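Note that one protein chain is taken out, while the other chains of the complex remain in position.
Then we have chain A:
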Amino acid sequence: MNIEKFISEFADQFDDLDTSSFTAETLFKENDEWSSMTALSVIAMVDDVYAVRLTGDDIRNSKVIQDIYDIVLKKSNS
């Protein structure tokens, strides 16, 4: 897993906004486009690409993209 690829995959779940500025430290919930639908898309993407099951709580407890990445990394190693 690498963080650059993950940020790009994460950003793909946003439809409209310019996500090229997304970094590991982006507070993604402050993005106007963030909604339960985007959250759901992130869960689906992580399931598809990494075969990892993120929960709603994992999303709730995360602030920046790095937080989600760390959870995925931890779960894929366990």
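Convention: a residue touches a chain if its C-beta (ideal position, glycine included) is under 8 Å from a C-beta of that chain, and two chains touch if they have at least 3 such contacts; residues count from 1.
Please note the rule applied: contacts and distances are computed from a predicted model.
Chosen from "NADH-quinone oxidoreductase subunit L", "Nitrate ABC transporter permease", "3-oxoacyl-[acyl-carrier-protein] synthase-3" or "Lysine 2,3-aminomutase", the protein name that UniProt gives for the omitted chain reads "3-oxoacyl-[acyl-carrier-protein] synthase-3". Considering A:Ser8, A:Ser35 or A:Ser76, the position touching the chain not shown turns out to be A:Ser35 (whole complex).
The missing chain lies against chain A, touching residues 15-16, 34-37, 39-41, 43-44, 47-48, 53-57, 59-60.
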